[in-house]
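Here the complex is missing a single protein chain, while all its other protein chains stay put.
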Amino acid sequence: MNEKKQKNMSNSVKDFNAYRSKMNDKILADNNKIIKRIFNLDTNAYTQGALDVKTKELLGLVASAVLRCDDCVKYHLETSYGLGLNKEEVVEALSIATLVGGTIVIPHLRRAYEYWDALESQSESS
Amino acid sequence: MNEKKQKNMSNSVKDFNAYRSKMNDKILADNNKIIKRIFNLDTNAYTQGALDVKTKELLGLVASAVLRCDDCVKYHLETSYGLGLNKEEVVEALSIATLVGGTIVIPHLRRAYEYWDALESQSESS
Amino acid sequence: MNEKKQKNMSNSVKDFNAYRSKMNDKILADNNKIIKRIFNLDTNAYTQGALDVKTKELLGLVASAVLRCDDCVKYHLETSYGLGLNKEEVVEALSIATLVGGTIVIPHLRRAYEYWDALESQSESS
Amino acid sequence: MNEKKQKNMSNSVKDFNAYRSKMNDKILADNNKIIKRIFNLDTNAYTQGALDVKTKELLGLVASAVLRCDDCVKYHLETSYGLGLNKEEVVEALSIATLVGGTIVIPHLRRAYEYWDALESQSESS
Amino acid sequence: MNEKKQKNMSNSVKDFNAYRSKMNDKILADNNKIIKRIFNLDTNAYTQGALDVKTKELLGLVASAVLRCDDCVKYHLETSYGLGLNKEEVVEALSIATLVGGTIVIPHLRRAYEYWDALESQSESS
Partner (left out) sequence: MNEKKQKNMSNSVKDFNAYRSKMNDKILADNNKIIKRIFNLDTNAYTQGALDVKTKELLGLVASAVLRCDDCVKYHLETSYGLGLNKEEVVEALSIATLVGGTIVIPHLRRAYEYWDALESQSESS
């Protein structure tokens, strides 16, 4: 991959995280108790339990994909990548999402592939 | 808030409304009777009745948020803002949407916060 | 209304609550922390805050209706009824749900009407 | 098909229509203007226009199937049957719904087949 | 558990499977190529690959739960049970579904618990 393209891709990861982080801060600063607790649960739900963290990330990924939430898919792709799940495992999870959720999942599959490439590219460039 | 940022934000409100308005005109010009009547109902449904207009706007907002329709959320945020609903009330409505609709609502919550900021900023700059 | 029909209707309320209550007990006995906290939030979210409890119930009702969750609709109808919301107010909320969510909401509207009748009938017979 | 089974099946059609009709009457008697107009649109939308009525019924059927609304599917199956659409055409429409909507549509496909059988059986027995 | 209740519960498993099986046969007998291939994919998608079969069943379960498809949930619960997944693992998967999909998942959680009990009860009684 040429350097310029690599930079663009890794920027898409940075931009996503920067926006996500900035807005999460604003939301949490607002002190709505219900929302704060849901955010808190969102962190706790994916920790090691009867199921290991990798499995849980894939569960979160598939739930996000069938509900067609691009930002949620990106988030779980990034965590999956960080946990060392490989592309074949992630794609297999997404194939189940596409089968269960139907062809309307395909546009989200395209963007998931694009984001995975960005994650790999960011990692190479760092 | 510095002036430049304020301008960007108020532009996001203007851009949304300009696009919405332009396309609605095109749709209505087409004279499809079913679509025209649905547009018409959309105006009538939120007028004062057994429930007051503020409550109805919040009902429209929560319905839009759990169905994860960003443009619908923006529209109801703007009307809510115009009716004098304050941020705490709006956020409380959105907290119910997030609980009922789950964490997949969170990305829409981020964009709702951003649009509310734009509405406040537009109001300050005018 | 004749007595027999009244009894059937009020039974539908009792049966719904008995099943709901029995299964909730089983779920909570399981001690899954995430699920317990979500149940807990579900209680807290509808308490008085910036918005009053009646408005919040209607928000929960509309969210449930557009997401087409019959049991959730029943639950919020029952609480709304208990809070003294009248039928016209509830129906107006449901009319917004039907407009925003489309004609696929209509079958749920039928069952909502049926359950509201059961609530009224139970109340008369007690 | 033996007579008893035929009777059961044709009853499932009658029961569905009786309940639907009874509750629709209650809803319309309530005079909520928004709901009444949506019911009215629901009748107008499927009349002959640029597209013929058969095509429109199939559009309603597929929309109902991917949104997984059993009662709506039944309704459109019955109208399709009445318009003389044959099983192969209806199944082909449902196959598109299953592909677009995913394997979660399959349980609704089962119930659609069952209802189609009931429609055929009612017709034979009458 | 007393014997009678045990029998009722195990019947709910048998009834579900009998209906599912009978209608699947009818659907497949119809020879619609698209539907047949989707059924075929549905079998292949959950076989051992980069991910093991237990993980894949849980992915199918969570996808079904957030899309609120009771029959799909039952099917994956039954396969999960057959594969030796324990209740704690299954509940943890369902807790993620409830968090991601929101409180509208709770009624499906109740029915999932009930079906899991039926599976355990059937197993004891056999």
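We call the chains A, B, C, D and E, going by the order they appear; numbering starts again at 1 in every chain.
We take it that a residue touches a chain if its C-beta (ideal position, glycine included) is under 8 Å from a C-beta of that chain, and two chains touch if they have at least 3 such contacts.
Source: prediction; values computed, not measured.
Trainee: Could you tell me which of the visible chains the hidden chain touches?
Mentor: If we consider the entire complex, the absent chain touches A, B, C, D, E.
Trainee: Going by the touch rule given at the top, which residues of chain A touch the chain that is not shown?
Mentor: Within chain A, the residues that touch the unshown chain are 68, 87, 91-92, 94-96, 98-99, 102-104, 106-107, 109-111, 113-114, 117.
Trainee: Suppose we count only contacts with the excluded chain; which residues of chain C make the list?
Mentor: Here the touching residues of chain C are 66, 98-105.
Trainee: Which residue numbers on chain D touch the omitted chain?
Mentor: The missing chain touches chain D at positions 38, 41-42, 45-46, 49-51, 55-56, 58-60, 62-64, 66-67, 72, 86, 88-89, 91-93, 95-97, 99-101.
As a working rule, only the chains that are shown with their structure count from here on.
Trainee: In the absence of chain A, which chains stay connected to one another through touching?
Mentor: In the absence of chain A, as far as touching goes, the chains form one piece.
Trainee: Pick from D-E, A-C or A-D: which pair repeats the contacts of C-E, with over half of them the same residue pairs?
Mentor: D-E
Trainee: Counting C-beta pairs in contact, which chain pair has more, B-D or A-E?
Mentor: A-E
Trainee: Work out the mean Cα position per chain and let me know which chain is farthest from chain A.
Mentor: D
Trainee: Greatest Cα-centroid separation from chain B: which chain?
Mentor: E
Trainee: Between chain A and chain B, what distance separates the C-alpha centroids? Give it in angstrom.
Mentor: The answer is 27 Å.
Trainee: Let me have the rounded angstrom distance from the C-alpha centre of chain B over to the C-alpha centre of chain E, please.
Mentor: 39
Trainee: What positions in chain A touch 2 or more of the other chains?
Mentor: Each of 34, 38, 41-42, 45, 63-64, 66-67, 72, 99-101 in chain A touches at least two other chains.
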